[in-house]
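Every protein chain but one is kept in place in this view of the complex.
Chain lettering (A, B and C) follows the sequence in which the chains are written, and residue indices restart at 1 in each chain.
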Amino acid sequence: MATVAEQEHVNPPRERPEHVRNTELGKPVTFLEAIREALWEEMERDPDVFLMGEDIGIYGGAFKMTDGFLDYFGEDRVIDTPISEAGFTGAAAGAAHMGLRPVVEMQFMDFVSCAYEPLTNYIATSRWRGSGPVPMVVRGPVGGGVRGGPFHSQNPEMAFFHTPGLKIVYPSTAYDAKGLLKAAIRDDDPVLFFEHKRLYRAPALREVLPPEDFVVPLGEARIHREGTDLTIVTYGMMVHEALKAAERLAGDDGIQAEVLDLRTLLPLDEDAIVSSVKKTNRLLVVHEDTRTGGLAGEIAMRVNEKAFEWLDAPILRVTAIDTPVPYSPPLEDYYLPQVDDIVTAGKYLAGY
Amino acid sequence: MATVAEQEHVNPPRERPEHVRNTELGKPVTFLEAIREALWEEMERDPDVFLMGEDIGIYGGAFKMTDGFLDYFGEDRVIDTPISEAGFTGAAAGAAHMGLRPVVEMQFMDFVSCAYEPLTNYIATSRWRGSGPVPMVVRGPVGGGVRGGPFHSQNPEMAFFHTPGLKIVYPSTAYDAKGLLKAAIRDDDPVLFFEHKRLYRAPALREVLPPEDFVVPLGEARIHREGTDLTIVTYGMMVHEALKAAERLAGDDGIQAEVLDLRTLLPLDEDAIVSSVKKTNRLLVVHEDTRTGGLAGEIAMRVNEKAFEWLDAPILRVTAIDTPVPYSPPLEDYYLPQVDDIVTAGKYLAGY
Amino acid sequence: MPDRTTVGAGAGVAGLSRAQLHEIYGYLELTRRVEEVLTHLYRQNKVIGGLYRSLGQEATAVGSAYALRRRTDGTGDVIAPAIRNLGSLLVMGARPVDVMRQYMAKADSPTGGREQNVHFTDYDRGFIGLISHLGVMIEVMAGVALSFRLRGEDRVALAYCGDGMTSTGGFHEGFNFAAVQRLPLVVLIESNGYAYSTPTARQSAVGSFIEKAEGYGVHGERCDGNDVLAVYEMTRRAVDHARAGKGAVLLEVVTYRRKGHAEHDAQAYVPPGELAHWEALDPLDRFRRRLLDEGWATDAELDAISTRIAGEVEAAREAAERSPMPEPEAALEPVIAGARTARPWVRLPTPDPHLA
Partner (left out) sequence: MPDRTTVGAGAGVAGLSRAQLHEIYGYLELTRRVEEVLTHLYRQNKVIGGLYRSLGQEATAVGSAYALRRRTDGTGDVIAPAIRNLGSLLVMGARPVDVMRQYMAKADSPTGGREQNVHFTDYDRGFIGLISHLGVMIEVMAGVALSFRLRGEDRVALAYCGDGMTSTGGFHEGFNFAAVQRLPLVVLIESNGYAYSTPTARQSAVGSFIEKAEGYGVHGERCDGNDVLAVYEMTRRAVDHARAGKGAVLLEVVTYRRKGHAEHDAQAYVPPGELAHWEALDPLDRFRRRLLDEGWATDAELDAISTRIAGEVEAAREAAERSPMPEPEAALEPVIAGARTARPWVRLPTPDPHLA
């Protein structure tokens, strides 16, 4: 029986299309391009990696992430699915059981709610049930601020954060996005990979990436900015808002905020959080997601368990308000956490 | 056009069957019977209330909750559905839009995961979207300790706790179960109603209930046991474990634990939690649900926001371990929080 | 795609009066006109989100909704549109100005700017706004139909469904429930060639969606979706069937989405010639020709309708443009009755975490 690997060797390697050669040519890449390169390189590296999703083939995906993939990798490895998130997510699990490494795209991560059942019940429990690992990635665009309304702007991390057996990754830079996605694809457990739409083409995020193969290990937070007065734990789009706020806090009031980017939400890098809090004695959690039941809660609990004595102020949070994501710009701007809010909270905490 | 109400009057009122007349006859009822009476009385009171679910008609439900309902209320108001949790939950929303008050049963709440999409996206957002209220109840058995294995033992509250627009009720006594279910059915917003299987027929929970119509308002916690040294916030089955632990703490060490039963998880009765913590200065959260991402987190966050200065010790939690619910008794007992664990944590906190 | 088009029934005047035929023509015109104005607004960056066109499919939307019992007091039939059913909404009585305000995210849009495009509800006029998640509306409409049966009302629910939407679990669970309960639900599948970029042949292996009817044990029928009278007549039969208590019906119309999925989509995936083929089958042109050929209308009459409608739409545009954007704090609109949404404490004049 021919394996996918053997079949591949039948086709002589072709030239990569221009739009996935930026890093190879030493050019900077956007967040989106970094993810595209990760997908491309993993597909080249490992013939068991393949893609499924809606409109990812001839159209190249709603955000053109997989533009050019169908031509190069063929229909078997770039599969346009019917509109059935549960169906193709469950199918990915079956393929993963047999040793393949599917990467499925949610056209918008809002639609992962349709695959909630297979993800939380079948996929997350498989290894524990003795049915073996499910090496697969579910990736897609998340987040608000793009006037997408309540069903194209969600941050569904907390729907899955509570499920033992899943991993959740939410990068904030092009480097991390590439390295974390590669790590996720190589990981032997199911990974949800969240890509904030506002980061996709943000010019400020363009980066020249190392030309060699690299991964960013899952489960490790990163300090984006060192500080001594206050820890801001955040992730995704809010890393950039927190960094802006930190600059203002430093400039206006000389408050040095440490900005910790979780990068992986599950498993949570508790050690990184705890050691930063032990240094700064103050903790602000910032998430774009809604407030009640958001990630701040678990972080508060972990810090209580591990670093209560070090806290000189209450753990506070800056988050979206507890509603769906509104469509109209003035409403959405009110809904979302803003840099001003982080500054206000940071000052409050520093002065506590 | 005949309304349901008018149709009802065509049929002369018949005698209630024996098994729903306990309270009427002054007899004690179990937790399960209290729920059954609530359903029955609400259906008698309001012709717009009707039931849907799997095997709830001729079979009377997997736990015999609706035994006798089909005969009395007829096929239109006690509807056996195909196996399609999303389908009948979504259908309930449609019926609720038109002014009916559906109460749907999940045969086991574990299967509510199949209805995650309609609940979190369509139903929870309807009022906010301007599509009007969705007065409906999704109820069913939850919880472990009955050797049901990973798919008949879940506590899925945290799947929904993060969704603005839903209410979540999780009673611990027969009185509360009856009063809260009535309130839930009369509520104009969608309510998830969790019934712990170990409470259903627990002899110790048999209670003589007031013969008159009563409700327990949603959103109000209840102090089951007053105390001064420590607050234990909990809900569902764990209320009873916490009460046992509190007795032991009082007996062994003279530690007076206050046991606060949340009863409604969403909206969370923050005031009750905060005022108890301000009294005892120590907080232990106990939940049967798994640890990471469990309800303890949100409680910790709220207490940080509102009562940090009153805390003399870290907020701690006793919960299940972070795995699916195992089937084998020694495993499940290890998995679940035990009275001993609460006692240990209580002593630790009291001595902090 | 072309080979799958059956030529419509076109059986005479379908029991419609001359005035009704003119009204139908007016709705077709109105639909197209509103979308054209929206396209202008979109190009001016006045539409906030995406713009979804139904160009070439107007006959489906208008013809089917016109077959319903339409009321303004909440006693008529009820529809759930899909994204390309602006025409159905207009027939049910939605106002163009409200549609424009929705797209422009205005404070006085039916959803107060919280939701967009045709995602809005009017129970009095009988339409329920969809959410984006495809499939769930079939479930919801099964429940609407259930309420009609439980209350003994002889009303009918009509849910619109794209070819792509048929692949969802929601379609299956919702329609199966309606079928087995013999509910007065009509599901109309608009087979328009694509779901976003995905051709129908990649959505389902079935030759024609109507072959699914038997698999649900319901009556099924299919027609040319670009023939407004054929759609009207077929829907009429289905609605009568459902209203008579004979159970759910599955309908299919064969039509074609002549614009991209939304305005941003350049349709690069469309094979050459396909657009031209369907342009020639334009439902407005066809109906206009028919009206004239059969002597049901004169050029002058139809031109007058068009002129009137152009005026109405222009007035709606002006009104919509004048409408204000929402105030930021309107975001605190509550999600549950009687409750208030907690305001972020950091936006209060003197931040106090005790108000967090």
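In this section, a contact is a pair of C-beta atoms (placed from the backbone, for glycine too) under 8 Å apart; a residue touches a chain by one contact, two chains touch by 3 or more.
Remember, predicted model here, so these are calculated numbers, not experimental data.
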{"item": "Chains in view that touch the one left out, judged over the entire complex", "value": "A, B, C"}
{"item": "Hidden partner chain, touching residue among C:124, C:211, C:263 or C:301", "value": "C:211"}
{"item": "Residue among C:193, C:247 or C:283 touching the omitted chain", "value": "C:247"}
{"item": "Contacting the left-out chain in the complete assembly, out of C:112, C:129, C:170 or C:225", "value": "C:170"}
{"item": "Missing-chain contacts mapped onto chain A", "value": "1-4, 7, 50, 76-77, 79, 81-82, 84, 86-100, 102, 117-118, 121-122, 124-125, 127-133, 164-165, 167, 187-189, 267, 305-306"}
{"item": "Residue ranges of chain C at the interface with the undisplayed chain", "value": "135, 167-173, 176, 179-180, 182, 201-207, 211-218, 247"}
{"item": "Positions on chain B where the hidden chain makes contact", "value": "54-55, 57-59, 62, 80, 82-84, 86-87, 107-108, 110-111, 113-114, 147-152, 291, 314, 316-319, 321-324, 326-335, 337, 340-342, 344-345, 348"}
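The criterion applied here is as follows: only the chains that are shown with their structure count from here on.
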{"item": "Most widely separated chain from chain B, with each centre as the mean of CA atoms", "value": "C"}
{"item": "Centre distance in Å when chain A and chain B are each reduced to the mean of their C-alpha atoms", "value": "34"}
{"item": "Computed distance of Cα centres, chain C from chain A, in Å", "value": "35"}
{"item": "Distance between chain centroids, defined by C-alpha means - chain B, chain C (Å)", "value": "39"}
{"item": "Touching two or more other chains - residue numbers and ranges from chain C", "value": "111-112, 114-115, 119, 131, 133, 169, 333, 335, 341, 353, 356"}
{"item": "Residues of chain A touching at least two other chains", "value": "110, 113-114, 150-151, 314, 316-317, 322-324"}
